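Only one protein chain is missing from this complex, and each of the others stays in its spot.
Entry: chain A
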Amino acid sequence: MGNSSPARLFFALVAGGFFGAGLFISGMTDTAKVQGWLDVFGAWDPTLAFVMGGAMIPMALAWLFARGKTRAALGTPLPPQPGTQIDRKLVIGSVLFGIGWGLAGLCPGPSIASLSYGGAGLYVFVAAMLTGMFVAPALRRRLDKPVPAE
């Protein structure tokens, strides 16, 4: 059982449901709204900032509630303190992600949330994204190697 107990699966489904409902209701599966937010030289759309700000309120409260506790309600250890290492993988990866995000107006969450209504173009995006995720570990290992000395 462990990580596949009925309670774990149920609450994962519930958490995913909130996430999917929020992405849908907020309009974040609309690529035009995401690109509109990134496009500061066009018709700027502030919606994404409200989504991000709104999402951080319950999440910040959850982190505060978790402070001092070691285990979640179902017994799993809570995540450790976040790392502080700013490395090439974090910066290069985030820049590559940002370019792709701007190009299509899609990030991983909304691409999954809109699977039922996103159409054929979305399947192309998701297939490419899954391919990228499949090859990423090999690239990650290359970036883990130390930079050769000059």
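Observations
Throughout what follows, a contact is a pair of C-beta atoms (placed from the backbone, for glycine too) under 8 Å apart; a residue touches a chain by one contact, two chains touch by 3 or more; residues count from 1.
We take it that contacts and distances are computed from a predicted model.
Missing from the rendering is one chain, named in UniProt as "Sulphur transport domain-containing protein" (options: "Carbon-monoxide dehydrogenase small subunit", "Heme exporter protein C", "Sulphur transport domain-containing protein" or "Phosphonate ABC transporter, permease protein PhnE").
Seen across the whole complex, the unshown chain contacts chain A at 2-4, 8-33, 35, 38-42, 45-63, 65-66, 71-79, 82-86, 89-109, 111-119, 121-122, 124-137, 139-140, 143.
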